[in-house]
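The structure follows.
Shown here: the complex without one of its protein chains, the others still in place.
== chain A ==
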Amino acid sequence: MATKVTANPDLDVFKEERQGKLREVGGQAVWSLSSCKPGFGVDQLRDDSADTYWQSDGPQPHLVNIQFRKKTTVHDICIYTDFKSDESYTPNRISIRAGSHFNDLAEVEQIEMSEPVGWISVPMKDVNDKPIRTFMVQIAILSNHQNGRDTHLRKIKVRSPVQDVSMAKMPKFTSPELIQLSYIK
């Protein structure tokens, strides 16, 4: 059921972003947490810094809810955790669900991590192996390492594929001459 995932610190998760194929769309969504310790909330989770983290402060499972304004194609979710600094706060089993609203979520992926240090990318594929299109994504932390109660998450990124507009409308040229001409800046 659960896919085993290991975090490789050297893994370059953002290669495709630099190539222009994927884009982080977390900025277009509303983020909420099931609970948090004061000073360790959404801002610390979304601030793109590995030093600040979200610390939960309630019963398990801990939830991160991401709600988009419009139906968004999600390619994958990247989570940054650090077992060396967080130990028992590091999540062990994570379930990612998607749907239209809180009462309509269905699990897309469940992963199990063992002593992860660095980024983990969880692909969000539907039955046909295509990125899912959804209004809402929920990341549920089911258990932590060493059976810790609360969890630390340092960074989360939600990535969406850059939409390929039909070739007739906006052809993407490969040769430099045409690329230069096709755009007036």
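FYI, contacts are C-beta pairs under 8 Å (C-beta built on N, C-alpha and C of every residue); 3 or more make two chains touch, one makes a residue touch a chain; residues count from 1.
The definition used in the following text is that contacts and distances are computed from a predicted model.
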Study note, to complete from the structure: UniProt lists the protein of the undisplayed chain, choosing from "Glycine cleavage system H protein", "Transcription initiation factor TFIID subunit 8", "Cell division cycle protein 27 homolog" or "Cytochrome c oxidase subunit 5A, mitochondrial", as "Cell division cycle protein 27 homolog"
Point to revise | Contacting the left-out chain in the complete assembly, out of A:106, A:127 or A:170 | key: A:170
**Study point:** Residue, one of A:18, A:84 or A:101, that touches the chain absent here
**Key:** A:18
Study note, to complete from the structure: Logged for chain A, residues touching the omitted partner chain are 17-20, 23, 162-185
